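One protein chain omitted, others in place.
And then chain A:
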Amino acid sequence: MTTELSPAVTRIRAQIGGVQSGLADWAVELGRQLAGVRGKVHGSAIDALALPAVEAMLGDAERYITGAGFIAGSGLVAADRSYIAWWQGPDLERVDALANFSTSSMDRYLRAEWFRVPFETGEPHATGPYIDFLCTDEYVMTFTHPVVLQAGGPVAGIVGADISVQSLERMLLGSLTALGPTATLVNKGGRVIVSAADALEPGDLVTEGDFTTSLDIGNHLVLLLDPVT
C-alpha cells in the first residue's frame, strides 16, 4: 500500500476536506437565500439568514469550529460599507459588532488575507496559522469561501470558519503519529500547523525539500513525510 492511500492520510484529508466542503455548501445556500431577499439587503436579514447555520457549526463538537460567519463585501448592504455577521464560542458571542456602524469598517477586512483572497479571486482560501487579533486572540486557521448571488456573478461576500491550531492538533495528531515520528502538516508557505516531531513547534518554518514525501491535503495544506537523512 502506498503512503498516499494509507488510512491515516485518508482520515486527515477527510477531516480538513469536511470543513472546506461544509463551507462550500453553506456558501451556495447563503448565496441563494440572499438572492431571494426582496429589495435592499439589511443587516438584520443577513443576521437572520446566517445565524442558524453558524449555530449548527459551532454546536457540532466533531467539527471543532470556534467561530464562523459571513462578511458582506462593499455593495451588498451599501456602497463602501461591509457588514459582519460573525459569532464565536459555545455561547455564540457576536464579534466586532460595532464595526457595522463604522464608516471605515471596510478597511478592517480588506487587508485581511482571509477576506481579501476569496473576495478578489473568487476561490476558497485557507489562512494561517496566525494569531486572530480581530476575534478570538487565539492561534487559528481560518477557512473562507466566496459567496455569489448568482452563478458567474460578482462576489458579494465571504463565509468563513475559524479552527484553533489546538483543535487541529487534537483532530490530527493521532493520524500524523501513525504516519511516522516526523509527519508534519504545513501550509503552502511551509509553516508548521501540527507535527508529530517534538522539535517542530506550530509556527516554525520548514523546507519542503527536507522531506522525501509531500502530499497535498485539499488545495491549501501539505503533509510532509520521511525526512531526508
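As a convention for this text, a residue touches a chain if its C-beta (ideal position, glycine included) is under 8 Å from a C-beta of that chain, and two chains touch if they have at least 3 such contacts; residues count from 1.
In this text, contacts and distances are computed from a predicted model.
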item	value
Hidden subunit of the complex - UniProt protein name among "Indolepyruvate oxidoreductase subunit beta", "Fe(2+) transporter FeoB", "YciI family protein" or "GntR family transcriptional regulator"	"GntR family transcriptional regulator"
Contacting the left-out chain in the complete assembly, out of A:Gly75, A:Gly122, A:Pro202 or A:Gly218	A:Pro202
Option touching the unshown chain, where A:Leu110, A:Ala178, A:Leu200 or A:Leu215 are the choices	A:Leu110
Residues belonging to chain A that touch the chain removed from view	93-105, 107-108, 110-111, 116, 129-131, 133-135, 137-139, 189, 191, 202-205
